[in-house]
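Omission of a single protein chain aside, the complex is shown with its protein chains in their original locations.
So that you can tell them apart, the chains are marked A, B and C in the order they are listed, and the count of residues begins at 1 in each.
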Amino acid sequence: MGIRTDLAVEAHEIWMESTNEISERSGVSAKEYEREGFKITRVEILDENGAREIGKPVGTYITVELTNLIKRENDAFKKAVLAISEELRDMIEDNGAKGMNVLIAGLGNRNITPDAIGPAVIDNVMVTRHLHYKMPDEFKSFANVAAISPGVLGMTGVESGDIIRALSGKIKPGLVIAIDALASRKLSRLCTTVQISDTGIIPGAGVGNARSRIDRSTIGAPVIALGVPTVVDAATLAEDLLSDSGITIGDSQKTLREKGDMIVTPKDIDKYIHDTAKLMGYAINIALNPGLEITDVDMFLS
Amino acid sequence: MGIRTDLAVEAHEIWMESTNEISERSGVSAKEYEREGFKITRVEILDENGAREIGKPVGTYITVELTNLIKRENDAFKKAVLAISEELRDMIEDNGAKGMNVLIAGLGNRNITPDAIGPAVIDNVMVTRHLHYKMPDEFKSFANVAAISPGVLGMTGVESGDIIRALSGKIKPGLVIAIDALASRKLSRLCTTVQISDTGIIPGAGVGNARSRIDRSTIGAPVIALGVPTVVDAATLAEDLLSDSGITIGDSQKTLREKGDMIVTPKDIDKYIHDTAKLMGYAINIALNPGLEITDVDMFLS
Amino acid sequence: MGIRTDLAVEAHEIWMESTNEISERSGVSAKEYEREGFKITRVEILDENGAREIGKPVGTYITVELTNLIKRENDAFKKAVLAISEELRDMIEDNGAKGMNVLIAGLGNRNITPDAIGPAVIDNVMVTRHLHYKMPDEFKSFANVAAISPGVLGMTGVESGDIIRALSGKIKPGLVIAIDALASRKLSRLCTTVQISDTGIIPGAGVGNARSRIDRSTIGAPVIALGVPTVVDAATLAEDLLSDSGITIGDSQKTLREKGDMIVTPKDIDKYIHDTAKLMGYAINIALNPGLEITDVDMFLS
Partner (left out) sequence: MGIRTDLAVEAHEIWMESTNEISERSGVSAKEYEREGFKITRVEILDENGAREIGKPVGTYITVELTNLIKRENDAFKKAVLAISEELRDMIEDNGAKGMNVLIAGLGNRNITPDAIGPAVIDNVMVTRHLHYKMPDEFKSFANVAAISPGVLGMTGVESGDIIRALSGKIKPGLVIAIDALASRKLSRLCTTVQISDTGIIPGAGVGNARSRIDRSTIGAPVIALGVPTVVDAATLAEDLLSDSGITIGDSQKTLREKGDMIVTPKDIDKYIHDTAKLMGYAINIALNPGLEITDVDMFLS
């Protein structure tokens, strides 16, 4: 199947379309609910059978759909921050990492706009690890947070997983939060969806090839991944459009297959990345520091 | 027809595909040749009949295909600069503007990467108008060049055509060169093709809606347009893929129609814009200043 | 005297230091008051005698000192926006330009950080002129605002005053607001002071040489200038440090005189420019659109 998606909610949809009998469906559960007015989908891959069916590792995948945000309601930003931070906080707690020291890893290439979401989130994160050393009393009520944007293989010559592993060995975080750009199947999900999962991350999966996995088994601490779909693989779009028909493969489609580096993205992706990075950074800050208001984060970062 | 292209060479192809009889084909001529190893296509729209058929104004459209440049031959940059500058110089001469004072207009939005080619070219152009005033003797052998990046309607509230017209009324150029991002139909042409035409330009045609025309009739001087396709309209790609089949319109295709702001672009468009802007800026400098070497331009701009 | 300042409040201080007798002091008035907790100084140059004494054109110069903002009080941003917008609104009214169509000009070079304040303010301004054409009913309660960043002479080959004059001739604004970087004498004023004046502006005065004036006489409409000191001329700092002593001119001082392009600036000037541009843009929006809240501006610009 030529369709590529990093979203479990889409992989689940595809699987549901392809299996006709209820009886075949096991090892996977999905449910929907609302938080702060946003639709949340929770896909759980329960066992290896489910993992094989869906094509994603065993674990929990939360999807927050931010379509309301687009409508520019007055407090849409605040509500979206709350929805994401509450889901993230629950997942941290479910993974036994509440109150642990945190390393936040902003994956991706800051020089390729749709891949820059990880480094851009880091710019919105309240980094405090050094402040805990310098002023332990003043900061004892804040989460202890370190952050790194390791760059990508082509820039550093080193797998970003190796950099994070090396740094984790040094600073021993009790939780890693990894942020990355994702590819979705549907255009309608671009920059309107956040996926939170506890299954770790494969750097470069978003806009490139698979690389060494960052997860609990390689890091020695829970790894929670936050991802935002910023591109649809152009070849995926073509496959999707043509999937139901028997038509011959045309020139553009061939080009798409050859040029794996063509993407479909919103025209003003630069602005989307800026805005979404702020949203995610604030959600992380508030998930890690319950009780903080958005204006507190504004002041800390200014 | 849902297919959108700003390239005359593509509009001509589409027209050739749709007309079966030679006898119908009048008002348009096309020929191909090589310059510095690059394939050049010259489409001439000779009369109103041709204009109606092709859907572009009467005039000359040169396309330089830079596919060889991709192969990274040692002097590919130099050869491409030469090929473009020679075609541009010929067109300037054909339009009676040899030796005239020049205004170069870098159209588009510098904050939207695929639309930023115009402003980015301006950064690579040898601007000398003020130096002619200050040091007339030292600069008498250089072309007299002014430049502006007028911004886009959403940023300024003013049509960029109006800004250029107002400035032209003030500084009275004998030639306007306008640079803009284009949309192509085929992915294979993205960032690998330069179009040079003497029919003027409609700002915003590249990644937005049509606006007031910048041409000889509105400016009072010849307007030569340089364009580079940086996007394929996502809806065009879909139409193209589906054009020969009778399949039902699916979800993604509908989204594409609704969301006119989805584009297909190379993943590393940021780098393409940077490199292509340098190529075009240098080609303009050398077209306007025959005898200049690339190293001379390097030094002037440093 | 080698001391250079674009701030009337400093020129006034220097003049006060140099004149001993009260009787000599005429043609100039100065008073201080508070607004939203910020210290405001109002210097009025009343006649040509005052202009000659102070070295600035006849007119009104308001200085808002933002030192409280530095203290990061919770609503410091909001209060500073109010203080500047109220002073600006008064000056617009005093100049008979209330309710007029506005052209906002962001002067300076966006590629030189301390000179980029003008273009950066434009990014924070609510541009509506085109929306009044498209949707007159929806926008009739908003000020009609156009904006331009004309670039600098070295980039365009054209005086920015000429570009603004040409554009004003086309769109006929009833008020021009021009924003520029200034040089101050005192380090303590860098990025902590906003000057508002109704005497027009000389583009390039901030970080370069004097150029053609933009004022009521050249534009045909009132010109209100907003300036922020972002640099102290390094030579001015040296003069200031040495002014009271009779010491020999040393090596560094000589270098300073030769290298007019050395500046003293805060280390994190990039961040200051970003923050101050937002402050000024919001103050302009609220001065032109009474009743708007900061959150309304957030939403318009997002």
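What we mean here is this: a contact is a pair of C-beta atoms (placed from the backbone, for glycine too) under 8 Å apart; a residue touches a chain by one contact, two chains touch by 3 or more.
Quantities reported herein were computed from a predicted structural model and do not represent experimental measurements.
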Original post:
In the full complex, which of A:16, A:135 or A:155 touches the chain missing from this view?
Top reply: A:155
Original post:
If the hidden chain were put back, which of A:145, A:187, A:214 or A:264 would touch it?
Top reply: A:145
Original post:
So that we can see where the missing chain sits, which residues of subunit C does it touch?
Top reply: 111-115, 186-188, 190, 207, 231, 234, 237-238, 240-242, 244-245, 247-248, 250-253, 255-256, 259, 261-271
Subject >> For subunit A, residues in touch with the removed chain >> reply: 122, 127-131, 145-151, 153-159, 162-163, 165-167, 169-171
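In this text, only the chains that are shown with their structure count from here on.
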Subject >> Proportion of interface numbers common to subunit B and subunit C (over half same, under half different) >> reply: same
**OP:** Determine the chain that sits nearest the middle of the structure, using the mean of its CA atoms as its centre.
**Re:** B
**OP:** Indicate the whole-number Å distance between the mean C-alpha point of subunit A and the mean C-alpha point of subunit C.
**Re:** 43
Subject >> Length of the line joining the C-alpha centres of subunit B and subunit C, rounded to whole Å >> reply: 38
